[in-house]
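The complex is shown incomplete by one protein chain, all other protein chains being positioned as in the whole.
Going by the order they are written in, the chains are A, B and C; count residues from 1 in each one.
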Amino acid sequence: MTKVKKDETVVLIDENYNKYLISTGSKTDKYKGIGVFDPSILVGKEIGKQIEIGSKKFWLLNPSLQDKLQGLKRKAQIILPRDAAQIIMNCSIESGQKVLEAGIGSGSLTTALANTVGSNGKIISYDNREDFIKHAMKNLKKANLENFVETKLKDVTKGISEKNLDAIILDIPNPWDAVEHAYKALKPGGYLCTYSPLTSQVENTIKEIKKHNFIEVKTIENIQRKMVVSDKGMRPSFDMLGHTGYLTFARKVL
Amino acid sequence: MTKVKKDETVVLIDENYNKYLISTGSKTDKYKGIGVFDPSILVGKEIGKQIEIGSKKFWLLNPSLQDKLQGLKRKAQIILPRDAAQIIMNCSIESGQKVLEAGIGSGSLTTALANTVGSNGKIISYDNREDFIKHAMKNLKKANLENFVETKLKDVTKGISEKNLDAIILDIPNPWDAVEHAYKALKPGGYLCTYSPLTSQVENTIKEIKKHNFIEVKTIENIQRKMVVSDKGMRPSFDMLGHTGYLTFARKVL
Amino acid sequence: MTKVKKDETVVLIDENYNKYLISTGSKTDKYKGIGVFDPSILVGKEIGKQIEIGSKKFWLLNPSLQDKLQGLKRKAQIILPRDAAQIIMNCSIESGQKVLEAGIGSGSLTTALANTVGSNGKIISYDNREDFIKHAMKNLKKANLENFVETKLKDVTKGISEKNLDAIILDIPNPWDAVEHAYKALKPGGYLCTYSPLTSQVENTIKEIKKHNFIEVKTIENIQRKMVVSDKGMRPSFDMLGHTGYLTFARKVL
Partner (left out) sequence: MTKVKKDETVVLIDENYNKYLISTGSKTDKYKGIGVFDPSILVGKEIGKQIEIGSKKFWLLNPSLQDKLQGLKRKAQIILPRDAAQIIMNCSIESGQKVLEAGIGSGSLTTALANTVGSNGKIISYDNREDFIKHAMKNLKKANLENFVETKLKDVTKGISEKNLDAIILDIPNPWDAVEHAYKALKPGGYLCTYSPLTSQVENTIKEIKKHNFIEVKTIENIQRKMVVSDKGMRPSFDMLGHTGYLTFARKVL
């Protein structure tokens, strides 16, 4: 039996699976989706149980990466967890690595990357909009991941000052303009990934990638279908996101 | 400039992107896909360069997770990296966790999981076939991940002795028979995942899941399309894997 | 140059591509989406031109099958044109054939079938709800196809009185209960098709089909993606219908 501690971040999940990251050290306030309450009342409660706050019920859990991603507040369009999963897998990102991303957006991919590289690693995140950086770092702070992330107010197409990076992820409108910088900043064997909704973006990026010593160049589209399962049977959901973005990967050699 | 060291595992990648994991401490022998050679000649060579062995050319790199997965020898059908990525993301698996999988198969998912939980974590892998366990552990040893994995010659539908697990992944024909055991073995907030090719397997599993205190139950199908990009334009690949398996996720609460 | 004639059905297409089937012989009235107007003013106008009615602009055309399908008013869920196309192709439906469908729904598939078999053919449509039959026949009348369709207020699972049919299309919740009747009613070489959203429906239907002398049994899922093409590039639409229904086909032999 695990109990909630003082100054701990927990997640409250309501019956529609909306998620709220809360630090038990926060003050009494009005919390969106919960109402006015004092987070310190959670201290000592049992992790895993459903509790009542006001007239609503919430499951009380230690936040998983999924909770952090789903509890995140959006300002810009985000890279969805389904694509973040493919990025992490295809770039072989793991604990201890040094990874650059541009731009930071709402910090969704940043959250997934920071959670993966952990305290021995580092995410460097470039964005040329200060408001995005501020908003994303608020999300990362809530998720207790802000110490693994270093932000720079900088346009990645103007150059990358880091060296020997394990991976570089570009989610910008013109990734081709950063390919040469990325090549120089990667370690041998390091991965470049670009995320682009349009086919023309992919074509331009691949054209630029081919000018440098990259191997294992590939572009994939990742499609996810929800299945609806009931007592009567099973079917794909009628409701579907038809497209997110094309993922292009390449790996630096000398 | 990084140079290959003594007793280090490197990956040799040929021009068709076939990958060979080699320890520089191994003896002169006939290596499949390479031919007869003495791995110690690699010591001192520069990481990232293309080298010649016999009449073939190979890029010489430190092995990434992708290299470990692609260099793996198959005995049974494997869970593909694309699905492993979704499993790790949707189960929020991260460094330091304790995760159970059954069965081990060829050790492909095991490799991805072990690489994720790292030296502070542990993968417990059940299989009722000793030959699969032996074969998989050979793959894990080659990938230097064998110390993060504990195997048990055991049928997971007969019971799970571990407690407080972060996640349980079932890739067996009858996952529904292990759902109750899984519920008991998971920590509150822990994730159950089942991987099943058939819709009937999903239906039976969901029926069993609904008998226990699981939330966030969902089933997805993950489809990946390769894009072919050339100077003339871009198109989805004609060649495509039409289906792998349905992924069902559920999360334990009290 | 073709001009609109008296007592002719035309289609008016507004700039959002909403379509209105209008007979120039109809009286002045309030027409949904057009407003109050006298259809006889269309007589003599040139087919293909954009005209003004009130403050709105409409292209004036002879109605194609697409216009008939898109101008149709829905009461029940319909079989979409994309699936109707696969049904017609896989059942080899053509001019002059005698085809049975059940149920009639809003008459969408009926419209496509009637347009295909034409004046030498016949569509027999069973439905056990009189309101559906009435509503569907209104749609067919607007499309000038009502003479090619014969409706019966009848439950197809209770028996089929027709013989030697070229094809039978079942869009009912329990198609398996009509498979035996369908076998008897089809000509040798005739096609049975069932349309079902759920996998369990497909499984039950196939089980029943296998008890009779059917060959070329197959089930397909037809997925359509819209592509968004602009000056900046091309991508699949974010907005997508994730599923319609599974189409099962079988062919009678002796």
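FYI, a contact is a pair of C-beta atoms (placed from the backbone, for glycine too) under 8 Å apart; a residue touches a chain by one contact, two chains touch by 3 or more.
Fair warning: this is a prediction, and the values are worked out from it, not measured in the lab.
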Which of C:D38, C:D131, C:E216 or C:D239 contacts the chain that the document leaves out: C:E216
Missing-chain contacts mapped onto chain B: 197-201, 221, 225-226, 232-243
Hidden partner chain, residues of chain C it touches: 2, 13, 17, 46-50, 59, 61-62, 64-67, 81-82, 84-86, 88-90, 92, 94-95, 112, 115-116, 118, 187-189, 191, 199, 202-203, 206-207, 215-216, 218-227, 229, 231, 233-234, 236, 246, 252-254
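Note that in this section only the chains that are shown with their structure count from here on.
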Cα-superposition angle relating the copies chain B and chain A, to nearest 5°: 180
CA centroid of chain A to CA centroid of chain C, Å: 45
Whole-Å gap separating chain A and chain B, where each centre is the average of the chain's CA atoms: 22
Inter-centroid spacing, chain C versus chain B (mean Cα positions, whole Å): 48
Chain B, residues touching no fewer than two other chains: 199, 203
